[in-house]
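Dumping the structure here so I can ask a few things about it.
Note that this complex is displayed minus one protein chain, with the remaining chains in position.
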Amino acid sequence: MTQVATFAVEHSAYLDADGKALQPLPEALAQPDTLRALYRWMTLARAFDAKAIELQRTGRLGTYASCLGQEAAGVGVGYAMQPEDVLLPSFREQAVQLVRGVTATELLLYWGGDERGSDFHGPRQDFPISITVGGHAPHAAGVALAFKLRAEARVAVCAIGDGATSKGDLYEAMNVAGAWQLPLVFVVNNNQWAISMPRAEQSAARTLAQKAIAAGFTGEQVDGNDVVAVTDVVGKAIAHARAGGGPRLVECLTYRLSDHTTVDDASRYRSDEEVSRHWHEDPLKRLRLWLEREHGWSAEDDDACRAECEASITAAADAYLATPPQAPESLFDYLYETLPDDLRAQRDALLAEPRDEHGHG
Amino acid sequence: MAEHTLLEAVNLALRRAMADDERVLVLGEDVGVDGGVFRATDGLQQAYGANRVLDTPLAETAIAGIAIGLAAQGFRPVAEIQFMGFIYPAIDQLISHASRLRTRTRGRLSCPMVLRAPYGGGVHAPEHHSESTEAMLAHIPGLRVVIPSSPRRAYGLLLAAIQDPDPVVFLEPKRIYRAFREALDDDGVALPLDRAEILRAGTDLTIIGWGAMLRECLSAAEALAADGVSAEVIDVATLKPLDSATLLASARRTGRVLIVHEAARTAGYGAEIAARIAEEAMFELEAPIVRVTGYDTVMPLPGLEQKYMPNRARILAAAHRVLNPS
Partner (left out) sequence: MSDNVFHLPDLGEGLTEAEIVTWHVRAGDRVKAGDPLVTVETDKAVVDIPAPRSAQIVECHGAEGDVVTVGAPLVTFQGGAADTGGVVGRLPEAAAVSAPAVEPPAPSAGQRQRVRASPKARQRARELGVDLATVQPQGAIIQAEDVERVAAASTTPGTATVVDAGKSSRDLADTSGATALRGVRRAMARRMADAHRRVVPALVTDEADISTWTDAQRPLPRLVRAIVAASAAEPLLNAWFDDAALTLNPQTGVQLGIAMETDDGLFVPVLRDAETRTLTEIGTAVTELEAAVRSRSIAPEALRGQTISLSNFGAVAGQHAQMVVVPPQVAIVGAGRAFERAAWVDGAARGQRVLPISLTFDHRAVTGVEACRFLLALLDDLHRSD
């Protein structure tokens, strides 16, 4: 028997759960300004998450998928991307979207049930979030193909969860990305749970990163709670793709500290003890400890940072709550570029629907 | 003016569109070097290069999804699904993404793509190669579903589909890919979408069909004319969105309607047309609306295919029922 191929999957980490360096931080990311900026984005994402849940619990937002505990995996990806790159996010990538310039008000509009929330004023070419699990992976291949055909130095970044790695859509997209050497980076936000299905039951594969190997490109793991590691490794994958080196897959090992969504109750399938254990891995805590130890970050600094983020999110929520509702006919107005004749009567019927009136006369 | 088959007309339209607009790309299984299993894309890769005519891996979800990504980036992809029987893995992409990208981003992103697929029976093809499931697609808001019935109409409608700013599923009736030729001017002129076409004017009976069935319909109309019955034959052409106005006007004129499709009957697209005519023109009808369709059975292997497909005899029998209701 001859061995025809061997493969390895690498794992990277810089800061451990106690904020101690496992190896020297990469120089570009070790600067205090950079670290503070990363910390501020994570704080903002967490404040957004808390506000969204508060709004949902008081009847002012629809079902919402929290990203609690996954701020590093999000912020790192957003920070590693360039403005001209294109993000194709799953539904738990609020942190990446915020860094990309999608406003908190837009995110709330979307989760509040208003399509205008996906009309991003920042990253105009970024895709709206994909509720279909992995359904957007082939689009990422298409976007990356567009970059390649136009010889643009741009990269498509497809963010998916661990559940999507079981789907054919992702395999098809990874396969074609490998075959065509597309400038495409897949980021698997492995938070260990696909609703109630734990990672160990999701796949017998030792790592999710190794799925890339079958498609002919590198897959690697990173500590997804270590924003320095995520930024570094995803950044390198993006640079590699931008330089024409083809696709890569980065599996961020993190943990969903929240329920799957606001209509889920995670206590039905996992223990409080498990969740408490993972709070120890909190991505914000470890960077804060590092900043305190290495860069004189004080409790006052921390309070000020949190207060600033919360104020910014509160203002965004107020703007969301004050947004006038969409005109009902907008149902029809974006269906096609020009409303077909066949739909005019339906649009008129919508406008003529009897209102809920109690006016006497 | 040269005469062409429907297949050649598709090829001519693709060439013309690629020549006129560099955003137009062709992608699919075996569309490049091989020129497509039916040769619809024959010679395109030699003419426009492998960067504009792309052989994809065998993955229908990816083909549709890549087209969506390309379209959102400003290309005008024309993707081929080799047979309609293999379109189902792409349906999720059409329903969940292509048809709604414009709506869900309030017009920020759009999806000007064409998904071509040969469809329908009558060519003794293997299993899964002969179905007509157009009604499934016509049910989806945000899509266009276009079916040509002749070489000239294929040429003009495919050009229009490629120019259209929204996703179009373009179903090519493979039974008439090479069945006949038609004089065709390769002038780059598109036909209007969303418009039914009266192929033959008549006063006594309206026969409505699309795709390969129109050959049978026209032949039946010919036979009826010999009996002194004047049948109007209409090519629906764009199933979604439907040109109700043309169909209703004809139904009102003749008072009698026959709808023909080779797809299975139940919840077939004929039901939609019949419902609209019943809703809008009931009191101008002299007889119940009658459908001539494939049976509600699994599309058979070629051995029984001809028993399944509606033909002239079945259309004529139904026409007599509509003309002499009892």
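Should a chain be cited, it is by its letter among A and B, assigned in written order, with residues numbered from 1 in that chain.
Everything below uses one rule, namely that a contact is a pair of C-beta atoms (placed from the backbone, for glycine too) under 8 Å apart; a residue touches a chain by one contact, two chains touch by 3 or more.
All values reported here derive from a predicted model rather than from experimental measurement.
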item: Selected from A:35, A:61 or A:284 as touching the chain missing from the view; value: A:61
item: For chain B, residues in touch with the removed chain; value: 255, 282-287, 324-326
item: For chain A, the residues touching the chain missing from this view; value: 50-51, 54, 56-63, 112-113, 259, 262-265, 267, 321, 352, 354-361
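In this section, only the chains that are shown with their structure count from here on.
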item: CA centroid of chain A to CA centroid of chain B, Å; value: 40
item: Chain B-facing residues of chain A, complex; value: 86, 115-116, 118-120, 124-125, 127-128, 132, 135-147, 149, 156, 168-169, 172-173, 175-176, 179, 330, 334-338, 340-343
item: Complex interface listing, chain B residues touching chain A; value: 25, 51, 54, 56-57, 59, 61-62, 64-75, 77, 89, 92-93, 96-97, 101-110, 141-142, 144, 165-166, 194, 241-245
